[in-house]
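One chain of protein is taken out of this complex; the other chains stay put.
Entry: chain A
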Amino acid sequence: MLNRVVHLLPLELKAVLEKLPETALAQLEEIRIREGRPLELGLRGQSRFAGTDGTLRMTADGAYKPTGDICRKLLERITNYSLYAMEEELKRGFITVAGGHRIGLAGRTVLDSGSVRGIRDIGAFNIRIAREVIGSANHLLPKLLDRSRKSIYSTLILAPPQQGKTTLVRDLARSISYGLWGQGEGAGWQGRKVGVVDERSEIAACVRGIPTFDIGPRTDVMDACPKAEGIMMLLRSMSPEIVVADEIGRDEDGEAIREASHAGVSVVATAHAYDVQDALGRPVLRRLLEDGSFQQIVELRRTTAGFMHRIISAESAIRSPAAREPTAVLTAASTSTFRRSGADPAPVESGLQRGGAT
């Protein structure tokens, strides 16, 4: 995983990371660099500190501490020596670089009449290594098919951060675009036109408008575009049959999605939420579910064994959130149980059936 982002790192930092054991580097997901503080690594959800001698430590004692000079060089490299070209990104607090890797930034913000204009004195970086998992939607897609339209139902994918939402929607877009509907009744269907609104440049990782991830031959990408506007633009200009958007949540996103789903376009969107109840607590998502803009909800969890999906029909979620059918599907063979948080303290054991989406 390290070799994908190594070109971004200053030489000193690269030397420290390259000393780490191979097995650790293969699991690398996040590199967290804080000026003058220990270098933290995220390895499959676990936090470790890196020592100068190539060891991984549980505690911060004796870990390698990047200097201010290294942080400045890192900033130069991730901004391509052009901070002035990154004003929008600095306002949002992250930069997406070629390959779809997202680098979160923290530091002292610059305010302009109360709203954030940018960040200066950047002292903390979080490099999230993007991974393209081709086939990660293979088990999910056959369960989302809309037989009458030979397409896919409007689907909302829910998960907390770092659970693989983006990876999943990217693969969904790719599969739909290629027409890889899986075995079963969808097998002979042709691919559909997909429009991707990629506000954070994470789904397609466009470099100068051209996707660097394989997102399929029938896919158009509106890169770095606000979701609401992007959806409307795609609807007007590219006649998509499926619109894909990442991390919806604002009021205008809801408006645009409602517009799209009532125009006969299926919407596949992700949102930050732990589960359905969580999502119903967010007014925008609740309204979208209530007025039927989404027909299906997918809860996504990543366990040590792999991705787990649970598919819930939007209707039943609205009617009685507590009594929905536990139809979970495991992509990786495992027998983990799927616990639900919230008011209900009793863990819900999930069935492991592979068919029968609600």
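We take it that a contact is a pair of C-beta atoms (placed from the backbone, for glycine too) under 8 Å apart; a residue touches a chain by one contact, two chains touch by 3 or more; residues count from 1.
Simple rule for what comes next: contacts and distances are computed from a predicted model.
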Choices "Peptide/nickel transport system ATP-binding protein", "Stage III sporulation protein AB", "Nucleoside ABC transporter membrane protein" or "NAD(P) transhydrogenase subunit beta" - which one is the UniProt name of the chain not shown: "Stage III sporulation protein AB"
Listed residues A:Met1, A:Leu25 or A:Leu83, member touching the removed chain: A:Leu83
In chain A, positions touching the absent partner: 7, 10-12, 72-73, 76, 79-85, 87, 118
